[in-house]
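Complex shown without one protein chain; remaining protein chains in place.
First chain written, first letter: the chains are A and B, and each begins at residue 1.
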Amino acid sequence: MTGSPQITMEMVRQHGLSDDEYGFVTNTLGREPSLTELGIFSVMWSEHCSYKSSKVWLKTLPTAGPQVICGPGENAGIVDIGDGQCAIFKMESHNHPSYIEPYQGAATGVGGIMRDVFTMGARPVANLNALRFGAPEHPKTRHLVAGVVAGIGGYGNCVGIPTVGGEVGFDAAYNGNILVNAMCVGVASTDKIFYAAASGVGNPVVYVGSKTGRDGIHGATMASAEFDDATDEKRPTVQVGDPFTEKLLLEACLELMEEDAIIGIQDMGAAGLTSSSVEMADKGGVGIALDLDKVPQREIGMTAYEMMLSESQERMLMVLRPGREVDAAAIFEKWGLDFAVIGKTTDTGRLVVHHNGDLKADIPLHALGDGAPEYDRPWVEPKLAQALNIDTVPPPDSLLGALETMMGAPDLASRAWIWSQYDRTIGGDTVSPPGGDAAVVRVHGTAKGLAMSVDVTPRYCFADPREGGKQAVAECWRNITATGALPLALTDCLNFGNPERPQIMGQFAAAVTGMGEAARALAFPVVSGNVSLYNETNGEAILPTPSIGGVGLLTDIAMRCDIALKSDGDTLILIGPDGSHLGCSLYLKIIEGRGDGAPPRVDLHGEKIAGDFIRILIGEGAVNAVHDISDGGLLVAVAEMALAGNIGADIRFTNKEIASFIQAFGEDQGRYVVGVPDGGAHKVLAAARAVGVPVRLLGLAGGTELKVTGEMPISLQGLRDAHQTWLPDYMAGAQA
Amino acid sequence: MKAAVIVFPGSNCDRDAADALTWVTGRPPAMVWHTSNELPNVDLIVIPGGFTHGDYLRVGAMAATAPIMGEVFRAGIRGVPVLGICNGFQILCETRLLPGALMRNASLNFICREVNLKIETTATPFTRSYPDGALVRLPIAHHDGNFFADEETLNRLEGEGRVVFRYVDKAGKRVPAANPNGSRNNIAGIANAAGNVLGLMPHPERAIDPATGGTDGTALFAGLHEALR
Partner (left out) sequence: MKAVVKIRLKSGVLDPQGKATQNALEALGFSGVNGVRQGKIIEIELEGTDAGAAREDVDRMAQALLANSVIESYEIEIDGQ
């Protein structure tokens, strides 16, 4: 190849390829690669693009169902929501960039996931996110929280997509590796879905969006320096997001999609031009030829290596039907965006790249796509946490005192400081904003609603990855169910440590196995996802964190439920078994300062019948408030319902076999608290017994206090203060 | 009532505004692109919320220089009702159809929540359907809603009854705790001297449906529809 330096083993290593992998490269090409080719192999065979360590396990997940239109492998997953409409959604990680530069890292994470969704023809209707930060007392945590939250808001607010839900956790295991997982949900017509596959020969390959700069080029500093001695101060930094351009790109793409001009379209995300062109050509079984001189460039003197690897944001690659270039260009011109024909489809099955008239890369596409390496990495069975010896846990002085402490602790304190910085109401369709179980967004112009939730309990996953994987899926399904919606499918974002360590690979394998069991049992298939490995610092891995993002369908938003207690005199009923399990619980963590014990087991059969029963109750209007029981247990759930409705409650724990505090704070799964309007309790109890779901009468809603039999009541105002103070006070420390 | 919604690159509440107008008037408004030099013959001009041109230089500054804004300015002077919501309010200040400027929120954070507002005057076409001194709840969602004007301008606005919306507590009192963004005199919305140009930071168009944000914004659109029928 013209002008390419001799490739040394040092350069190969810096590009993250093993000796074996490099041997595969030279065999495939029948020669040494050029530097540009080395860069292309490096990014396409990276864990991020190739899923080489995870694929073998991901294949075990259920991905089909009558509601599934498109499963994993495309830009995002697609489910049918009736009336010729579909929901298109995916979740993706932006962990490392967000640790380096929290504002831009989080912002570009949001931008990337929205492009994945509108690439397929959907208008994004909701953003969600799952965030994990280090211990609050860690010196970097406050700065990271402030930056990530501002970045998520800054991007989503500007584009004008409501951010409606998510979850935020703190744990010292994330001190050196925070997690920023962004999810986007869009709605499209089922007859206007766009896929990535290119087709035909001689069709124009078109670049649209922002210009290309030297953003986020990973690769090897030394190799590039040899390639161009004058690159010192040109070294790429973090990608910078431009939400304004994203908004224009969104509108321009959707406008073009109204025409019959696009054959295939793909977002330029990680590994930019390389992965987008390879994926389009590989999926369509064609070849692709690119002329990099045609690529709109922001900087002078960019090399082929830099252009192929740049991660400049807000760009798309399309293959158009021949002859449609002029119409398409006019749309992008109207929106002030670059539009350039940079190549064409071919029948060679190869990626051929020219720059300045010279050949820079010529690679058989199969080697970059399906033919990429795949590893069944060694793994060991995770060491499971021992069951908790309950006799070692003393009861608290008072249940309500313990509750107040827990509600004000970092794990459970109100996240309002965070979500008040996200525009939640834009679009006029947000029915249930953050703070409840699942967020509900109306499908514009219809009575339908999408219920969405993001869930995982990393401390469970660490103690028992398989149960933890099951629990994450079950809790997401339960949260969606608690609104009355039917859960349709999920997207996942699997955040783990270094897969080359058998212990980590064991966590991964077990968690995915558990997820698969739950997804099968609950008919809640996986339609898209992302894997983020190597989340460790100095050999210390994060807690295994398989974030689950679910989407469900409400056929009529008028028949939905939320968590707020509605009126004095409503009966509170526990659906599901009594609390009995304190292992890995927040009670243990916050009140006793202990993290031991096995996590609660997920009884998938019990989960399913309880959830199906809840959906029936909501559909019949038999209940007016529903909240799932998760972190913190039953008493925390009741407190959240009381705060949301600003109505007190008076409850008692009547199971004589189990200590009250265990009933109050046990984190047993598959459970809900429901509020039943006056006079309806008897029917609900009878109906539950008829379908074999355990139930227990808890007490009544009413007043301005929370009461537990035998204790001094606490005022809702006091509880609210405890709940709402921690996060704003903590963040105010940023400026103290 | 015939209405036009001005659309800029980066407008993102244009659809919401159009939906509200369609719902109240029964017919969709004209959507007018910012590069146009002509306004259709309309009874009402709405400048919707968003981040026009990314608000990269200064909120509303670049949109204020768009070709269509010359027409909007002249129409506003002529007495055509002009409603600027959120970024639209910022743009109207930049065009000088309204006095003052919107600065970064005092907290420096973007704020999205419901606020309590007092309607200080019903002597505008926008507020005529509200009872005198009505207390309403509307959502806000902005990063730059901190209204600033010098003392003389503030005195004139207050003296001439041109403060139309004010952040208040639940009891209707103007207290510092009810001020979400640091605005002078808790000002949320103002009118021009003739009363036909209104800018406000809260979003009435997001409060026309009990399922999503309450209905306290309905009277604003309904009142306009009645006045301009």
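Please note the rule applied: a contact is a pair of C-beta atoms (placed from the backbone, for glycine too) under 8 Å apart; a residue touches a chain by one contact, two chains touch by 3 or more.
Computed from a predicted model, the values in this text were never measured in an experiment.
Engineer: Among B:17, B:32 or B:62, which residue is in touch with the absent chain?
Structural biologist: The single option touching the absent chain is B:62.
Engineer: Can you work out which residue in B:14, B:55, B:94 or B:120 touches the chain that's missing from view?
Structural biologist: The missing chain is touched by B:94.
Engineer: Which parts of chain B are in contact with the chain that was left out?
Structural biologist: 57-58, 61-62, 65, 93-94, 99-101, 103-108, 146, 148-150, 182
One rule holds for everything that comes next: only the chains that are shown with their structure count from here on.
Engineer: Counting in whole Å, what is the centre-to-centre distance of chain A and chain B, each centre being its mean C-alpha position?
Structural biologist: About 36 Å, centre to centre.
Engineer: Under the touch definition given earlier, write down the residues of chain B that touch chain A in their complex.
Structural biologist: Of all residues in chain B, those touching chain A are 9-10, 12-13, 15-16, 19-20, 49-51, 53-56, 109-113, 139, 141, 143, 203, 205-206, 208-209, 211-213.
Engineer: In their complex, what parts of chain A are in touch with chain B?
Structural biologist: The contact residues of chain A facing chain B are 150, 153-154, 157-160, 242-245, 247-248, 335-336, 419-431, 442, 557-558.
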